[in-house]
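Written below as structure tokens is the structure these notes are about.
Here the complex is missing one protein chain, while the rest keep their positions.
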Amino acid sequence: MSGKILNMVRVTDPIERIAHWLLAGSCLFCLFTGLGLMFRSWDFIPALLGGLYATKWMHIFSGVVFAFTLIYAFMMWKKDCAFEPDDAKWIAQGGGYLWKTNNLPPVYKYNAGQKLFFWFVVVFGVLIVLSGLVIWNPLVFPTAVARWSYALHALSALVIGSFFVVHLYLGTIGNPGTFQAMTTGWCSKAWCETHCPRWLAEREKDPSES
Amino acid sequence: MLDTNEKIERLEKIIGEASESHPHSRDIIHAFAPFLLEKASLMGSLDFKDHRTMAMDELQFKNGVPLLRQNEFSPVTHACELIAMAILPPLETGFQKLSTDLEKLRAAIMEKKIGFADLLVSSHEEAGGLIETWALHEDVSVEAVRLALMMVAKVYFEKTARTLAPLIKDFAWDKGYCPICGSAPMIAKIRDKIGTRHLYCSQCAHEWVFSRVICPSCGRNKQSSMTYFFVDDKSRESAFVCEECGRYLITMDKVSDLVPLDADISALSLVHLDVIMQGKGYLPMAACAWNSCS
Amino acid sequence: MELTRRGFLKLSGAVGASSALGLNFKPVNAYAAELSKSNRIKSSKQYTTICAYCSCGCGLICSVDNLTGKIFNIEGDPENPINEGALCAKGAGFFDLTEANKHRLTKVRYRAPYSDKWEEKDWDWAFSRIARLVKDTRDKDFVTTNAQGRLVNRTESIAHLGSSNIDNEECWLISQSVRAMGLVYIDHQARV
Amino acid sequence: MTNHYIDLKNSDVILIMGSNAAEHHPLAFKWIMRAKDAGARVIHVDPRYTRTSARCDYHVPIRSGTDIAFLGGMIKYIIEGNKFFRDYVVNYTNASFLVNPDFSFEDGLFSGYDAQKRSYNKETWTFQKDGNGIPLKDPTLKHPQCVFQLLKQHYSRYTLDKVSSITGVSKENLLKVYEEYSATGAPDKAGTECYALGWTHHTSGSQNIRTMSIIQLLLGNMGIAGGGINALRGEPNVQGSTDHCILYGNLPGYLKMPTASLATLEQYLTKNTPTSSDPQSANYYQNYPNFFVSWLKSLYGDAATPENGFGYSWLPKLEDGKHYSQLHLFDRMYEGAIKGLFAYGTDPAVSSPNTKKTRKALEKLDWLVCANIFDNETASFWFGPGVDPKQVKTEVFLLPAAATMEKEGSQSNSGRWVQWKYKAVTPPGDAISCGDIQIRMMDAIKALYAKEGGPSAEPILNLKWNYKDIDGNMDVLKVSKQINGYWEADVEVTENGAKKIMNKGGLVPTFGMLRSDGTTSCGNWIMSGSFGADGENKMARRGKEDPTGLGLYPNWSFVWPVNRRIIYNRASCDINGKPYNPKRNILEWKDGKWVGDVPDGPWPPMADKEKGKYPFIMKVDGVASLFGPAMAEGPFPEHYEPLEGPLAKNPLSSQLINPTIELFSSDLDQVANASDKFPYVCTTYSCTEHWCSGALTRWQAWLLEMQPELYVEISEELARELEIANGSKVKVSSARGEAACIAMVTKRFKPFTIEGRTVHQVGLPFNYGWLYPEDGSDSTNFLTPTVGDANTFCPEYKAFMVNVTRR
Partner (left out) sequence: MKKTEYIKLIDTTKCTACRGCQVACKQWNEMPAMRTRNFGSYQNPPDLQWNTWTLIRFQEHVDKNGDFKWLFRKDGCMHCTEAACIKVCPSGALYHTEYGTVGINQKLCIGCKACISACPFDIPRFNQQTEKIYKCDLCYDRLKDGQQPACALSCPTGAITVGEREAMIDKAYGRLDQLEGKGIVYGDKFVGGTHVMYILSEDPAVYDKLPVKPRIPASVILWKNLFKPFTLIGMGAVAGMAALHYLIKGPHEVHENKEGDE
């Protein structure tokens, strides 16, 4: 499959997309059912899903899915998301989102913000999975561990939830042209120049790479 | 101890709870409620002494002669008037059907045409005759006069019983009729932890402990001929029946001290048991306004 | 007891006829009728008895459902001066000694010699068989006179372990009948 | 009990020794707590700290089997500290009597001991009497030969050091208990003692109680409210079953069983009717013939006539000096001499000592008839552990019996209150009451003998047995009235002056009216009076009056004898009838008559020389016995070690064990005294959740859940020594057998220092059997020895030697 149809660049392969959507889907569903469990006033959620008991089990299953896909996603994206010295400069300028800058360091595949998002989701993902496992049957663990895993679970949910909103915004309307990266997998060359110039340059030099 | 208005407040709470938990008797309870609240306040305000009944003869008491029977009993007339004046208005609000008659009665009493006091003394038959003449004279219904009379008697004796109760506090009494006024019990309560049976007098609301395996009415103790009827999952709604003398006594079983209780309200809210028991052909031990009124 | 009949004011007529005082008895009658129709009105008798555990002699009251003839509640007898209505843990669990406990024996059981199981029998068979065994054993080993030739009329080969868990009358009947049969090995757990 | 349960509230000091009241008599403990709330001191002396000790003022640990040493020390403390109630002791006990000079005691034995027969020849245990048979007395209690001095001399050897060394109780604890309890010697103080199996389950069980009686007499605590000796007995109707005498040695009313040497009625009556020439001694047992003949009339009815000695010859006669208790019964059964056994409402396969011997004995039976409300280890012995049904020839009947609330009748609590029970429900399935079982079985036996005859058939045929109602079931009132007694003929009686005709068939109002000429019949003289002459069943009375306020409740049920609530209550007054303690006045002689509880006889107080009587009317001399010659092992209790104890030598004398106990010698009756194979003292007891052999309570899931299996309680020190962890599986073994159980390592047992060396004590409950729960534990009595008390043959469950090993 040639990479040059109508001036578009393939940025993600199907495996990545599947992994992304599995991860995102399970995370979203966990968040949704989690909020249903956490806020009794939001009783439309359990009503929707057939009762609180059912909601609990759905939350658990999607949690398990999230756990596995998180591991896979981590293995997949950890190389590209490794921090580089330039990232600090990128962050210092707010990645150009907050105020006009012009000497942003060229981004390889993912800019520092995305890397940050990745690492936060991974770290807090692991935390939320671990504390989730404890919460699943707390009787096995000492009381202190059980108690703090509830708090940790809520904290991680808070963090992941907030980062998710940023990711949602920047992944859609915040950066036009990005969303199709995860749907079709193709982005415009211009998009790549803006968002991942070094990666683009490298690709052009060596088209063999998929 | 609670003072009067705390008692009234508590009575209101009991009335509220009773009409909520016994909806079928709500109207009957509300009919008597104003009178009962007035009675409660009267208990605090009334103060009359009948010196003759102050002393208690221990020997007579041991042989089963109630306090008020031990010597000639004569009610304090002005107290009766006072009570009548106080309780007729609430009765009027409670019993719409008789309110006009009761008003006329109140007027008659004001003009001293009717003397309740002497009626309390007269025997059974004379009382019947007196009521007829008064009813005719003031052209009010006989029931109105009777009801008024019963309620006045009830308040009068309850106050007397309260003042006399300390006299007999530490004397044993094992009879089925009231140690103070000698009337039959209106309702019984069996406590839960130590299952003693407490009888409440129909006339003066005095409470005394009595055996659970002896019939208060006829004194027989054949355990196999005494029955407890009860509603299957409501231990508080039961009735003690003595097959030998055919009498029944509404009984609240397993009553703890956690919830305050008023004998009148309880009797009113269990009046459906009166219907059932009389349907089975038994007679109440004591005639009260609500269980044998015509 | 005529003293008590003289309620001050007798109102004739049965409850429920609400016309006179204007009381609304309709819902009451309806509720009463509904209760009796769906036979939720139960009746019970109460009998006093004495606890069968230790020798304090605490009083109990057994409530028996007239319909089923079964005990449905056992509580302390409030008038018994020994326990004044209170019960200890075992006494409170006395209900478990009634037939509500499925381990209670309800059939005559018989085990034939060398057999390894119980068989169920009826009373008449059991009593005639026991009488036969008692007579044969007594007649075979009866000791009329002892070594010194004195009259002793003893049955030494039958023993009776009676019980201090049965009533006085039953103990007396046992005591009289075993003496009549000439038993001398007579004892029970009062000694143990 | 001399007093009764409610009377415990009147005490100032309550000594609980030989009992675990809180666990086994909770309602008695409620009254003890009432006394404590009112300021009484409650002391618990027990080998083990129990739930009773938790609620008492303090607990004193003591080695099992040394109660007499402990109490002997208290007697010495009371006498030498001059704490005894002199007026009471002089007038109401035989302290002042002069004893036969030939009487002696040295080195553990009294005079007249016959080693072969292991019994005493008691001629020297008598009082010196004057010309006309009245005992010589020295009211000053100084005469060296008077009982008081002999008592003082006897217990002078029980020094604090010696007692502490025997019992393992520290000297401070000894003094603390002695001081506090002997304070009740004052006239206005009342002290009482509550004991149970903790005292009776010993080879010198009776003497344990005798020692306490001596203390109660020295302190003037007998016959007063809040005093006396209170046996908290274990079974619901144990008092009733002993009153109506399902006992080999007695007839109903504790009359003596005839023995072979008493061939005729006259010989029997002269031997058993005590005589006293002291006019002031009521010697109530002089009426013995009235009671015995009336009993014979109740046994044989009309067949008992003066001519045939009222059927005396038909009665079985015991062999003189031979005993037929449960121990002897199973011993003979083990030898194969007993072919048939009736076992009603009892579980000897768990509760009899030396379970291996008992169960082996059961296998030798031809037939066994059990009647129970639940199946138990006795009825199902033939498929017990280690028993091959195919080898067991016994024919077994398990008859379903009615429980207590399924039959009408009376039951006596151990305070002698005979209370009436009503029948609440019919028994389940085919179950019938034990009374019905006995009636219908005896009918069948009578029918067989009527048809086929047989040796000595007269007693069976003449047995009065008409106690059935119209539809053939037991008529309990007929039985009860026969126990109370009938007039068998029209008799003229003078009652306080007036002559009255008592017509035939009427009820005898009191045993005072029983006669020995066959005109009265009475099934049990002490129960006479349980029915009024008008037929009123006094046992069913429910009167709540308590005029004295001391909890006598005279109109509640019937108390034998003649509704007397406190026995020997005349001793609560001085010789002029004035109560020693006006605050607790149960009886007073006021203007010519006794007022209060039913007095011990109508006679005026002792001061009235011609009509007055001594207070202890049942005793032949009318006074209580400090010197008690009736006891088998001696007039003064002496400490002897248990049959199987830790010591090789008795610290007090060279007589190691009770010299008069009967020793059983079958091959399974091994004894290992002071042997290093079984170094630990062991005792057995019950627990709150179960009752006796557990045959009723093990079937109840909620009770079994709380005490599921057999455990042995051992001290932390012993556990450390044997490296036994709490909750681990252990085996307790004795010379006779072993019991697998769980170790309960606890601080509630402490090692004792006995004769200078450390002796450990352990304890097990005896409520378990193999039948139910299936995977549960088996009887503890595999460990206990076949030996009993010298007088009563009550087995020694409470003191033997065991070893504890890991399993």
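A, B, C and D label the chains in the order they appear, each numbered from 1.
Heads up, the rule we're going with is that contacts are C-beta pairs under 8 Å (C-beta built on N, C-alpha and C of every residue); 3 or more make two chains touch, one makes a residue touch a chain.
Here the structure is a predicted model, which means the values were calculated and not measured.
S.K.: Thinking of the complex as a whole, which visible chains are touched by the chain that is not shown?
M.R.: Output: missing chain touches A, B, C, D.
S.K.: In the complete assembly, which of A:47, A:123 or A:151 touches the absent chain?
M.R.: A:151
S.K.: Determine which one of D:53, D:216 or D:557 touches the chain that has been left out.
M.R.: Looking across D:53, D:216 or D:557, the contact with the absent chain belongs to D:53.
S.K.: So which of D:23, D:574 or D:662 would be touching the chain we can't see?
M.R.: D:23
S.K.: To test your reading of the contact rule: which positions on subunit A touch the chain that is missing from view?
M.R.: Answer for subunit A: residues 35, 37-40, 52-53, 56, 96-98, 104, 106, 135, 137-139, 143, 146-148, 150-151, 154-155, 157-159, 161-166, 168-170, 173-177, 188-191, 193-195, 197 touch the chain left out.
S.K.: Using the document's contact rule, name the residues of subunit D that touch the chain not shown here.
M.R.: 22-23, 26-27, 29-30, 33, 49, 51-55, 59, 687-689, 701-711, 726-728, 742-748, 773
S.K.: Touching the hidden chain in the full complex, which residues of subunit C are there? Just list them.
M.R.: With respect to the unshown chain, the touching residues of subunit C are 86-89, 92-93, 95.
Heads up, the rule we're going with is that only the chains that are shown with their structure count from here on.
S.K.: Count the touching C-beta pairs: is C-D or B-D ahead?
M.R.: Higher C-beta contact count between the two pairs: C-D.
S.K.: So how far apart, in whole Å, are subunit C and subunit D when each is placed at the average of its C-alpha atoms?
M.R.: Roughly 26 Å, centre to centre.
S.K.: Go ahead and note the Å separation of the Cα centroids belonging to subunit B and subunit D.
M.R.: Centre separation, subunit B to subunit D: 55 Å.
S.K.: Which parts of subunit D, given as residue numbers and ranges, touch two or more other chains?
M.R.: If we look for residues of subunit D contacting two or more partner chains, we find 422, 542, 544.
S.K.: Residues touching two or more other chains, restricted to subunit B: which are they?
M.R.: 211, 213, 223-224
S.K.: Which residues, counting only subunit C, touch subunit D once they are in their complex?
M.R.: Residue positions touching the partner: 45, 47-60, 62, 64, 69-71, 74, 79-83, 86-91, 93-94, 96-99, 101, 103-116, 118, 122-123, 126-135, 137-142, 144, 146, 148, 150-192.
S.K.: Give every residue of subunit B touching subunit C within the complex, in rising order.
M.R.: Checking each residue of subunit B against subunit C gives 23-28, 31, 66, 69, 95-98, 120, 123-124, 127, 141, 143, 146-147, 149-150, 153, 176-177, 182-184, 191, 193-197, 202-203, 211-213, 217-219, 223-224, 226-233, 271-276, 278-279, 286-287, 289-294.
S.K.: Within the complex, which stretch of subunit B touches subunit D?
M.R.: By the definition above, subunit B touches subunit D via 172, 174, 211, 213-214, 221, 223-224.
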